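For this depiction, one protein chain was excluded, whereas all remaining protein chains were kept in their positions.
Then we have chain A:
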Amino acid sequence: MQFPGRRKKVIGSSQNDLYDHCLQFYGQPPLENISLTEFETFAVERLKLLKSVENIGVSYVKNSEQYVKKLDAEFSSLNFPLRTELGDRRVQGGTSEYEKRRKDHISHFILRLAYCQTEDLRRWFIQQEMDLFRYRFGELTSKHKTDFLHKNNLKYETVSAEEKKSLKDKLITSSYGLSGITVEEYDFYKVPFQDALDLVRTRKVYLLAGNAYIPHHEIVTIVLNDFRTRLSKALAMTARSLPAVQSDERLQPLLSHLSHAYVGQDYSIQKNMGKISLEQIDALSGKSFPLCMRHLHKALRENHHLRHGGRMQYGLFLKGIGLTLDQALQFWRSEFVKGKVDADKFDKAYAYSVRHMFGKEGKRTDYTPYSCMKVILSNPPSQGDYHGCPFRHSDPELLKQKLQNYKVSPSGINQLLPMLAEILELVKGMHYQLACQKYFELTHNVEDAGFSLNHPNQYFTESQKLLGGGLEIKKEVDMSQRSQENPANMTRPSQANSKQAHEEMGDLDSFFQDE
């Protein structure tokens, strides 16, 4: 791909043949020019899609009805191609099928660049792309499936009707869920056994003279194996040519952040600014804070101190839930002063960093509260630290104890233990955010959190919503309480404006500032 700057080049319709099927193996990289904006947008959208694939895949049985329904919804909202024919039909004002396929093609290749670098990233990418492919292949009609096979040189012959007849009994007893009728109706493919190892290994297929007789609906397994092999090889090759790409300054920051990117709301626009009073924080920490913040708050209260990592993570979170700069300063000062730090020292050393968090010092970048991804992946805590994600960074035994102590809901122990077990299972499977979601369900006594957890402030907002819009009611109380605090310093900073403007890469950069 060439990157001649922010120009956008229009693609001619000769490219139509390139996208004559809604599904592809991504064998050929795109050869056109695109703008950096499109580059970034495409990448981020595909990433959102893959993350949904991952989350939905953990929450629902793959390829079950709910799974398909949920994924369908994601597909439409993100404008990726699904089933429709490539034709002139263009939804009024919407994206054409051709454009969707083009996006699919290009975004896949961009993400290859971001995800080829380490074994873990490759594994994750391959897994999600495979699940995505399996889902999309399953949604194709029979004819489209065959078309796809032929277009991609999977020249598997179909078994003739006479052969099927002579082998009928054997076919019925070797594949799951087949009857005499289905054997007659369905197509069977003759595939060399080396291409169907999973089915051979488990003896789920009929073998004759080195060929596996695969019913039409199982052909996806074969195709998937092929897909995985090709993608794996391609990623290895991409990794080798990566240095050349990374030397392009325009791309390097985006690519290195994509693999850690948070793609949801950033909680920098505080809707509830000034609606929280300091007195409420203790209660809120028990009811509506995610475990990480609750943990940090408790440590702050107990030790009257938090180290830098903890101050950043907690401090930005508090900003996100609505604390003003002055409230924050008061909050931190009052706590630190109870410890080893006197008011003077606080003003000299720590106040600066609080103001920095609010964009009042130095670069004047208004920092955004950390997403779950950032908390989980960056800056692991060491001895004496209380930041990070407890589901990721705590020892499982300690985590279990903590959870048992923190249970808020009045329901009995019977509900607690099985939920604890579920949480620990999720932790073992490295689904930390899902574990925290379960913690949400546990403490709020609900069956389904109703949201996909990506950000601590999202946890807070959802919790407050669930607990009945507590903030609204508290508004009056707040006002009266606040008048007892420092009315003089009560200003309304104008930060609430402008994140909308920053939709370019600068924004992504600020997500990951390690200040």
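Here is the rule we use: contacts are C-beta pairs under 8 Å (C-beta built on N, C-alpha and C of every residue); 3 or more make two chains touch, one makes a residue touch a chain; residues count from 1.
The rule is simple: contacts and distances are computed from a predicted model.
S.K.: UniProt names the one chain left off this complex as which of "CCT-beta", "Proteasome subunit alpha type", "Translation initiation factor eIF2B subunit delta" or "DNA primase"?
M.R.: Not shown, but named in UniProt as "DNA primase".
S.K.: May I ask which residue of A:Leu208, A:Ala239 or A:Leu377 touches the chain that does not appear here?
M.R.: From the options A:Leu208, A:Ala239 or A:Leu377, the contact with the absent chain belongs to A:Leu208.
S.K.: Out of A:Gln194, A:Ser247, A:Gln383 or A:Asn405, which is the one that touches the chain we can't see?
M.R.: A:Gln194
S.K.: Touching the left-out chain: which of A:Ser174, A:Ser394, A:Thr443 or A:Gln464?
M.R.: Per the contact definition at the top, the residue touching the missing chain is A:Ser174.
S.K.: Considering the whole complex, not just the chains shown, which residues of chain A touch the missing one?
M.R.: Touching the missing chain: residues 170, 172-174, 193-194, 197-198, 200-203, 206-211.
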